[in-house]
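Only one protein chain is missing from this complex, and each of the others stays in its spot.
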Amino acid sequence: MSSTASPLVEASDLVKHFPLRGSGRLSVRSVDGVTLAIGRAEVLGLVGESGCGKSTLARLLINQIRPDRGEVIMDGRDLLAMRPGDLRRFRRTVQLIFQNPEAALDPRMRLIDSLMAPLAAHHAGTRDECLEMIHAMLGEVGIDPGIVQRYPGQCSGGQLQRIVIARALLLRPKFVVCDEPTSSLDASIRAQILNLLNDLRRRFDLSLLMISHDLRALRHICDRVAVMYLGRIVEMAPVEQIFQAPRHPYTRALNAASLLDEIGLDAASHLVQGEPPSPVHPPPGCHFHPRCPLADETCRQHVPALERIAEHHEVSCHHWRRTNP
Amino acid sequence: MLAWRANLPAGAMERFLLKRAIVLVVTLTLVSFLAFLVPWLGDADPARAIIRSRVADLALDSAAVEALRIRLGLDQPLLHQFFAWLGRVFQGDLGLSFTSRLPVADQILRAIGVSATLALSALFLALAIALPVGTLAAVHQGRRFDGIVTFIAQGFVSIPEYWLAPVLVLLFAVELGWLPSAGWSGFETLILPAAVLCLRPLAYFSQVMRASMIDVLHANYILAARSRGLGLAGALVRHGLRNGIQPVLTVFALWLAGLLGGSVVVEVIFAIPGMGRLIYSAVINNDMPMLQGSIICIVGLAIIINTAADVLYGVLNPTVTVSGDAR
Amino acid sequence: MTTLDEAPCLKVENLDISIGDAIAVARGINLEVRRGETVALVGESGSGKTVTALSLIDLLPPPLRVTRGTITICGETITEATPDALNHVRGNRVGMVFQQPSSMLDPSCRVGRQVGEALQLHKGASRGEAFERAVELLREVGIPEAPRRARSFAHQLSGGMAQRVMIAAALSSDPDLLIADEPTTALDVTVQAQILGLLERERRQRTLSILLITHDLSIVSAMADRVVVMYAGGIVEEGPVETIMRAPQHPYTKALIDCSLMREAGSGDLESIPGTIPPPNRSIPGCRFHPRCPHALARRTGSVCASSEPEATRTAEGHLVHCWAVEP
Partner (left out) sequence: MTMAARSVRWVMRQHWTFIAGLFSGTVVVLLLVAAPVISLHDPIAQDLSMRLQGPGGDHWLGNDQLGRDLWARLLYGGRFSVVVAALTLFLSVTIGTLIGAWCGRIGGAVDEFVMRVVDVLISFPEIIVALFLIAIIGPGFGTLVLALTLVGWTPFARLARGIALDISSRDYIAAAEVLGCTRTFILLRHVIPNALRPISAMTFLRFGHKLITVGALSYLGLGVQPPDSDWGAMLADARQFAVRQPLLVFAPGIAIMVTALSVTLMGQGLEIDADRSRRLRTGQS
């Protein structure tokens, strides 16, 4: 963890609501006031269930979509105030790795052309220089250069994810967002990709935002983990803290659900009730209260603030003192 | 993108219909304006045209033209004339036909009835054949039956009705004498025109039905229904048809709107007093009020049919929240 | 689970499944599920586990088909049954729960009707009776406001709700065997535990047999009595869950457990299996796992592994391993 220098990415009070088509004034409250910082060469995990807004948050951080409110400071510069020309240059420093590598590559383009595109877009050099850079990068991600003449349909998911990673790293970014990079892969391939990412981030000195719905996948690679529920961050702490001393009831439930074999079905299924509500009609007060075993009147009425309960450990729960680890 | 949908607030249907009603009024006003301009767009000025249409060969008497111009208010400013005309249109007064001297609205109303009868007969005939054939082709996807059906459908699309109609008349009316060759006097006169008219929609319906049933056959809910013990036919009847027929409905509405005025050739060949023939003779006779009235009616009907189809679609398919987005 | 005196609820012998005639996607599958027992069929994608599940109720999508072997469910031989007999087995003796619950429900048919459908088909219930019973079943699987929910449509349900509905539909005519194909993969993790808990409760109440198909080993150790591990179309190891999870014998099972992220790893790299899963159209002589197997790569068994397929070796009661490196 690096609290030494100023953080690489700082987001404050980000809000993004998507209006719902054909239903008047309703909107999906995808990200609802998120403040976070990612240090240089730090790996932050972002965990949450589907629809909690984690992918939206990621796209806000890399300026792929613009927030309704809030600001993003990257490397000391205000992203939202950038002019289009600067923005294109800025694109080099921020990259995205997708959940489904097959969808992230045009099925009608050879892999080599997909790899070449970003280099050409940024005028990185002559064709031969680019080819050399690509071959070097393929070595880094452990891909046989022979397969780049193929089309995406002719490769396995693991190979394609390596290609996508190589393509992202070719531009030497400082910050890479990985949106569930392993959830479409099999267990044996998942471990390979996680090892690769861990390895590459050390070698390239990368800051990573690792998004996942599965806490287990984050354990081996993250320095810190932020837990998101319905557009808000409910807990943020160093990774071992999240696993060993989670304070938010939702984090505890996630934890239990991913450790089914140790905790047992009965215990795991009682830690949380019901299902995530729709972000179109989030519950008042603490968003988690309808499913929370600790909820009381306070939770139904007041939104809990993100409270610093220890160094590097923040929780947004009225009753965190009652959730003894 | 979103896995859930907001529950629609009460009154969504009313709001939708209101929105469509506004679209209808606005479009009709615009179309009326265009229709109003029709006589001005041509090279002759309306008064001359009117006189010429009545007294075909006589030399134009400029005094008479001027008198008519004043009588019809043609000397007023254009916009003034338009609003006066629009007011009459919204009261259902489309003026008098140049040729028959009868109210245009009455003639159109009668013709629409005839065309609707013809179009609906043809389309339901097409539907009755296309639904089972399309379903069977989907079930036999990629096999010989499917190939033959597709080829025949392409053949049907390629047959011009102005060729088929005379041939059928020659065969069934002239040679065999089973059916009347033309006219509009009951069921017998309906058979040949409906048969000619149904071929192309038949081809389209069966292809749409086939494509949609192929999707249905691969749908997970059919697999789930079969895992509950339904046979393939049972699963298709109980869970397939209702989902598979929805795209056909959209195409059906398009064809219905299209045939209400578009069956010109068939109506002319079989001497059927429908919209198509009405418009055709209006064109031949330069009957401006009739043309104006028909444009307005056809556009209005197209919008109404579209809206009805959207509503029906929403009834059949509960995942659509009547806004027409799902198409 | 040791009710050995009864005939097994499901018995599969020497099953081969191919695409057309050429490409084998599953070979030599032997499977047995006894009454009241949960058997987990584990494997990564492409291992043939879903195909095997569909073949059990004879619903393989063409051109996939069973080319050899017999399947017996509750005394009925599926591989020789008439279409009517098959329809009688499906839904009546065997219930199915699938991976994508929302798309498994007919979007334009009320949920209650689909739940009651098997009752109408197999128990001669009228439409009204079936619907009433469906409401009861929905209540039983933990759906709040069951009467209202029974009248709703699939798109109005969340994924977890839809899966509860599918479970209610599968259990409606009180089957003996439930085949659950990745029942929680498409669901959120906090909902997953609830759905698995529901399955476990129903199993106990109804003495149901469950064939659970999954790729997630933590689910396996929480739910199953016995485990069958598949790799690239063949079974590599099977045995009681404790034995397999504590002391796996086959190198693939070992590696799978190591890289399943269940264990707390040290600071170093995660364990991983080199290479990729072969697609079914690539034929690999010998043991299908040998190109990725540390034993075959490192040791003298290499030549055997590459040339002939290993037979099942019994290492303990009920524990079979298909590997040349394992001694009986």
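Letters A, B and C mark the chains in the order given here, with residues in each chain numbered from 1 onward.
The working rule: contacts are C-beta pairs under 8 Å (C-beta built on N, C-alpha and C of every residue); 3 or more make two chains touch, one makes a residue touch a chain.
Everything numeric here is computed off the predicted structure, so don't read it as measured data.
Asker: Write out, one label after another, the shown chains that touch the chain missing from the document.
Answerer: Per the contact definition above, the missing chain touches A, B.
Asker: With the full complex in mind, choose from A:Thr56, A:Gln95 or A:Ser258 the residue touching the hidden chain.
Answerer: A:Gln95
Asker: Touching the hidden chain in the complete assembly: which of B:Val174, B:Ala271 or B:Val315 does that?
Answerer: Once the missing chain is taken into account, the touching residue is B:Val174.
Asker: Among B:Thr27, B:Gln81 or B:Thr117, single out the residue that touches the unshown chain.
Answerer: B:Thr27
Asker: Give the residue, chosen from A:His122, A:Arg150, A:Arg172 or A:His270, that touches the chain omitted from the document.
Answerer: The missing chain is touched by A:His122.
Asker: Counting contacts across the full complex, list the positions on chain A that touch the omitted chain.
Answerer: On the chain A side, contact with the omitted chain comes from 62, 64, 88, 91-92, 94-96, 98, 100, 103-109, 113-114, 117-118, 120-122, 153, 164, 167-168, 171.
Asker: Contact with the hidden chain only, please: which chain B residues?
Answerer: Answer for chain B: residues 1, 23, 27, 38, 41-42, 150, 154-155, 157-164, 166-167, 170, 174, 218, 253-254, 257-259, 261-262, 264-265, 268, 276, 279-280, 282-283, 286, 291, 295, 298-299, 302-303, 305-306, 324 touch the chain left out.
As a convention for this text, only the chains that are shown with their structure count from here on.
Asker: Which two chains have the most C-beta pairs in contact?
Answerer: A-C
Asker: What is the distance in Å between the mean C-alpha positions of chain A and chain C?
Answerer: It comes to 32 Å between the two C-alpha centres.
Asker: Could you pull out the residues of chain C that touch at least 2 other chains?
Answerer: Expected reply: 158-159.
Asker: Could you tell me which residues belong to chain A and also touch two or more other chains?
Answerer: Counting only residues that touch two or more other chains, chain A contributes 50.
Asker: Please give the residue numbers of chain A that touch chain C in the complex, ascending.
Answerer: Those in contact with chain C are residues 49-50, 156, 158-159, 186-192, 194-195, 198-199, 213-217, 219-220, 253-254, 256-261, 264-266, 268-269, 271-272, 275-276, 291.
Asker: Which of the residues in chain B end up touching chain C in this complex?
Answerer: Residues of chain B touching chain C: 3-5, 7, 218-221, 223-231, 238-239, 242-243, 316-319.
Asker: Touching chain A in the complex: which residues of chain C?
Answerer: Contact set of chain C toward chain A: 44-45, 158-161, 188-194, 196-197, 200, 215, 217-223, 245, 255-256, 259-262, 264-265, 269-274, 276-277, 279.
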